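First up is the structure itself, then whatever we jot down about it.
Here the complex is missing a single protein chain, while all its other protein chains stay put.
Moving on, here comes chain A:
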Amino acid sequence: MIDVRNLRKEYGGFVAVEDSTFSVADGEVFGIIGPNGAGKTTTLKTLAGLLEPTAGSVEIDGRAADSRETRRLLGFLPEESPLYEEMTALSYLRFFADLYDVPRDVADERIADALEQLELDHRDRAIGDMSKGMKRKVAIARSLVNDPDVLVYDEPASGLDPLTTNYVIEFTKELAAEGRTVVFSAHNLYHVEEVCDRVAIMNEGRIVAQGPLEELRDQYGRTEYHVFTTVEVPGAVAEDGRYRQIVETMDGVERVREAARENGGKLDDLRTVEPTLEGLFLDIAESGGRDEERSADPTEV
């Protein structure tokens, strides 16, 4: 169980995270999204015990995040893959397993499993000779050598090609399916939608919205109805020989249908457009969480 209360983090005079509160249940996958500089990485590094909160508290299983016991049960993957490139993948992973007091035989078994799962064959190759995707896989394997209960992944698919990105996301889903608690951030909101049970949206150091994705949609998103008519009606836009009118309620749809009939035409098509996470994110981020300023994304679904 991760419990973050009124977290505030300052660097010098700069406030990176302000009054952030959230909790993550055991086995839950929690995503943190937000624009650059929103405070996502600072929040994750505080969870990993790398940064000391200026105010507030961060606890994992009732212990401070920077305690040695907490670090022992946590797997952290930073945005970059700062590996020791002169080492081989195997010696690198063994070294970290040693630091986590994992017995050599157990470590070797875990490393073999992780590398097999990650389809990484070149365990005896120097890390510096590996591709970026392979390095990322080594970094992920490193985050698993201590068999952590909690995984904190910062942009796990950052800078990877689409194939590797998809692989990493799928692997993260598998880890979640094993019952681990996962907290991760991503720029690509599709990934968050794919993996997360709940999300927090951060902007300018604050959490402006959080909750299960469906709740966020209900709370902040609006379903749009794109009504296509055979004749022009007030407010409609011509499109491919038809006329499109966007309304937000079924009453609005009925009004458009009535107007078309009065003009000698009819309702030709009706499409429902649900709000995406990206749309929610943009709206919430721009409005700072104020409900009345948001609108739905017109992208078709």
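Convention: contacts are C-beta pairs under 8 Å (C-beta built on N, C-alpha and C of every residue); 3 or more make two chains touch, one makes a residue touch a chain; residues count from 1.
Methods note: contacts and distances are computed from a predicted model.
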Checklist entry - What protein name does the UniProt record of the undisplayed chain give, "PrsW family intramembrane metalloprotease", "Hydrogenase subunit F", "Aspartate carbamoyltransferase" or "ChsH2 C-terminal OB-fold domain-containing protein"? => result "PrsW family intramembrane metalloprotease"
Checklist entry - Which of A:L7, A:V24, A:V58 or A:L74 touches the chain that is not shown? => result A:L74
Checklist entry - Who touches the missing chain here, A:G49, A:G133 or A:P156? => result A:G49
Checklist entry - Out of A:M1, A:A64 or A:M87, which is the one that touches the chain we can't see? => result A:M87
Checklist entry - Out of A:K40, A:R110, A:R142 or A:R217, which touches the unshown chain? => result A:R142
Checklist entry - Of the listed residues A:F96, A:Y220 or A:Y243, which contacts the missing chain in the full complex? => result A:F96
Checklist outcome for this item: Note that chain A touches the chain not displayed via residues 11, 45, 48-52, 68-69, 71-72, 74, 76, 78, 80, 82-84, 86-88, 91, 95-96, 98-101, 126, 142
